[in-house]
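My structure is below; once you've seen it, I'll send some questions.
One chain of protein is taken out of this complex; the other chains stay put.
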Amino acid sequence: MPRSMTYRDALREALREELIRDERIFLLGEDIEDPFGGTYKVTQGLTEEFGHDRVRNTPISEIAITGVALGAAMTGMRPVAELMYVDFAGCAMDQIMNQIAKMRYMSGGQVEAPLVIRTQQGTGRSSAAQHAQSLEAMFAHIPGLKVAMPVTPYDAKGMLKAAIRDPDPVIFLEHKLLYNTTGEVPEEDYVVPLGVADVKRVGTDVTIVATSRMVLHALDAAEILAKDGISVEVVDPRSIVPLDQETIFDSLRKTHRLMVVHEAVERNGWGAELCALVMDHCFDELDAPVKRIASKNTPVPFAPVLENFVVPSVEEIVAGVKDLLV
Amino acid sequence: MPRSMTYRDALREALREELIRDERIFLLGEDIEDPFGGTYKVTQGLTEEFGHDRVRNTPISEIAITGVALGAAMTGMRPVAELMYVDFAGCAMDQIMNQIAKMRYMSGGQVEAPLVIRTQQGTGRSSAAQHAQSLEAMFAHIPGLKVAMPVTPYDAKGMLKAAIRDPDPVIFLEHKLLYNTTGEVPEEDYVVPLGVADVKRVGTDVTIVATSRMVLHALDAAEILAKDGISVEVVDPRSIVPLDQETIFDSLRKTHRLMVVHEAVERNGWGAELCALVMDHCFDELDAPVKRIASKNTPVPFAPVLENFVVPSVEEIVAGVKDLLV
Amino acid sequence: MECKIKIEKGKHLELLTLMNRIRLFEQIAEELFLHGEVPGFLHSSIGQEASAVGVCAAIGIDDYMATTHRGHGHVVAKGGDVNRMMAELYGKVTGYCRGKGGSMHISCRELGILGANGIVAGGIPITTGAALSAKMRGTDQVAVSFFGDGASDEGAFHESLNIASIYKLPVLFVCENNHYAESNPQAKHQNIKDVAVRAKAYNIDSVIADGTDIMDVYQKTLTAVEQLRKGNGPILMENKCYRWSGHYVGDPAVYRPKDEPLEWKTNRDPIKLYAGFLMENKIADSKELEAITEQETKRIWDAVEFARNSDDPDLTVAMEDVYA
Partner (left out) sequence: MECKIKIEKGKHLELLTLMNRIRLFEQIAEELFLHGEVPGFLHSSIGQEASAVGVCAAIGIDDYMATTHRGHGHVVAKGGDVNRMMAELYGKVTGYCRGKGGSMHISCRELGILGANGIVAGGIPITTGAALSAKMRGTDQVAVSFFGDGASDEGAFHESLNIASIYKLPVLFVCENNHYAESNPQAKHQNIKDVAVRAKAYNIDSVIADGTDIMDVYQKTLTAVEQLRKGNGPILMENKCYRWSGHYVGDPAVYRPKDEPLEWKTNRDPIKLYAGFLMENKIADSKELEAITEQETKRIWDAVEFARNSDDPDLTVAMEDVYA
């Protein structure tokens, strides 16, 4: 029986069910223990249920959080580490990029690093330049990492379970503006495998590939465009590594027009990679150049008017789709 | 009068001349002092000439190296910091991405961060996964940074001077296999401005945009292809931020076929960004999809046979160009 | 509270004025935030005023200072204009950073304020670099880095103190130990009571002050800064204090024992303590003190008016200052 629940609760339920399922799993991060329960309250109640051993606060030490998670993962545990903000990955980047991502490879396949780094990213709360970045493209550029970006509570729960059960390290990117959004979530155990895109809306004129919160913008834009008789298909890759190229290309083969929307800055963002993949595989299907809609190439400004201005808006998407069709 | 000198010596000459020109400039980094003179010996002799104050060793502390450089730059100095390998940027990423890159913006333009981070990257010496990455795409994704990648001794010297004189932070990416290569360098003071591409070979059939050491591969490939009557134009953007799009697009408008070659891994590499830019600006000029040639999506393996295999080769470029022409 | 040095009355009143200004700035900003008028996050420094004012009173305008997410007090203490500060909190173009920084990134070039910082410990290496710069330029400037107990667990703290020690830099590392790192009590994030012991790892001097006692902080900072200006190398100062509010405005701070804040508020209110000291020693009477509170209350509400009446930044401002 599906129930309506928030993205936050769906994530918590995934953690809880996995903690019950497999005792090798434990959580570590800053301020995740009760009664505080995490800055975005995802882990609330879990210490009470599972104890301070399996849900453990760390000092403010991102190198240690990620490095300790790796060492534990290499020796039989299945840690789920939390970085409070994706921006703090800067502090832990050596462990993420040089150790976690490469351990399996450097060891010639001897060891695994089955760990998850849960974190949240994105704008929308006037968090300014050091608390509102979207960094999926950086992670996607590092071979060895998987990168998940769920938008709905259903995806959030199912993908977090998939990530935890995955034998490889997964960067799990939540979005700070989604925690209070609601959606249906089944009661039974289920998993949304990484690398399977989801067509969030079926359409025939234009394909929009959007990630994370931008999926919601794309759906809003599609609704508006429908009134003008424009039929938009919205494809959510859900994870960008691994990437379900086929679902995207199938949609393109139908619509022949593609837009990619993300909240990370445009330059060298993931949209560029999608453009390149389309070049490689579907060039002849294109009736127009792929259109990128992404944040402007600036740090995230604090003032709400400016923050809104640098991030893609529904109106920009609507206008962009119309451009694509002329 | 131009003289032939190595890339290493050209870099050293730039540092030396700038140290003489402006006393706000100083160098800091691991093992850069004499008699060691740096792992790649670029700074050799400079301590003797300028003293330990202006050419200073640091502890093994990449956070401190970059953070101290920033603090000094904000208060009237012009530091040139060295990260021994670009891979170690992982240890300093918070300072690079959250502090250095964003300081001007976050302060609303009150402060400047005129500093250079010199480092070297790339494969070719069996340095394995943690000493052979190419990370320009990561830096290019961070608004506020400039990214320079010289290939010739001439460019190396002129661009390093431009970087040092620049009011913004510049990530200056040398290549470990280039230090012993030679080329002509004028005796007079000159600067190669950032953001000005260089057509390294003129041609009419295909444009290859290549960066760093891959420019040499592209030139070798062009030589081979010339024997088959194929005329290749090789464009070296020299810096990818700022990027001289016009020179690239002008070449494309002539050849209508574009290949991009870099040594970083393909997924979300800078080649993707170029594909996207071409989509945005020159789609109709394309007679074929842009072809990306880049390293395979793996960490860099140690064994020479494997390292060679994952990195683009001249043969691959030759074959790719032929593909582009069918 | 004890004052072993000669301090003019005017100076005393100035210190108390600044402490009041901080308290009122925080209280009023908090209120406006809870009413939804101020966007983003706010981290209040109420309870820590003696540390901010005591330290900054001992350095000059030419000296450098960098702070943290909990930085309003330090900016005020270093001479910050509350109009421009409040406008920054509102994201207005008249703010210190033209609305692009917000509470966590206030900086002021003219006052040597290198910036608040959203990254815990992120400002420590930067301050260290400013100290190196001062030393290389041959000035007698010093640099002060404020940070919390939690920040002293970050790698950036360690690397900065080590390099400052090696280079003998004129930097004062000021740990405001308020006994919590967000929700995590000190005993759960570090196995030491005094952050000051960490100085031993770098062979530098340390000093512990009562961070609720402005005279203690001020006098110890004066001594420390004297050492710094002599070129004797960095010093780690630890000011024991307490943040009265939650970690951020809106945090109910349920992770603290109920009577703990009460105890600090009742018995160790830095402003009450200082006011009491001034009256006991007949340096000022209650009327004078009330006048200060009144004046500062008006000043902050004026700042609110200033902020409210200021313009939002033009959209073009978003595209400026990425590069020169």
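In this document, chain identifiers A, B and C correspond to the written order of the chains, with residue numbering beginning at 1 in each.
Simple rule for what comes next: contacts are C-beta pairs under 8 Å (C-beta built on N, C-alpha and C of every residue); 3 or more make two chains touch, one makes a residue touch a chain.
These numbers were taken from a predicted model, which means no experiment stands behind them.
When the full complex is examined, the chain removed from view is found to touch A, B, C. Touching the missing chain, out of A:146, A:161 or A:291, is residue A:146.
The missing chain, though absent from the display, is touched by one residue of C:34, C:61 or C:201; that residue is C:201.
Touch with the chain omitted from the figure is made, among C:64, C:157, C:244 or C:323, by C:157.
The chain not shown here touches chain A at positions 26, 53-54, 56, 58-59, 61-64, 66-77, 79, 94-95, 98-99, 103-112, 143-144, 146, 166-168, 242. Interface residues of chain B with the unshown chain, by the touch rule above, are 30-31, 33, 35-36, 39, 57-63, 87-88, 90-91, 125-131, 296-299, 301-306, 309-310. Although one chain is not displayed, its contacts with chain C can still be listed: residues 153-159, 162-163, 165-166, 188-192, 197-198, 200-204.
To be clear about the criterion, only the chains that are shown with their structure count from here on.
Computed from the mean C-alpha positions, the centre of chain A lies at a distance of 31 Å from the centre of chain B.
Between chain B and chain C, the centres computed from C-alpha atoms are 41 Å apart. For the pair chain A and chain C, the distance between C-alpha centroids works out to 36 Å. Of all residues in chain A, those touching 2 or more other chains are 87-88, 90-91, 128-130, 297-299, 301, listed in ascending order. Residues of chain C in contact with at least two other chains: 97, 99-101, 105, 117-119, 122, 155-156, 322.
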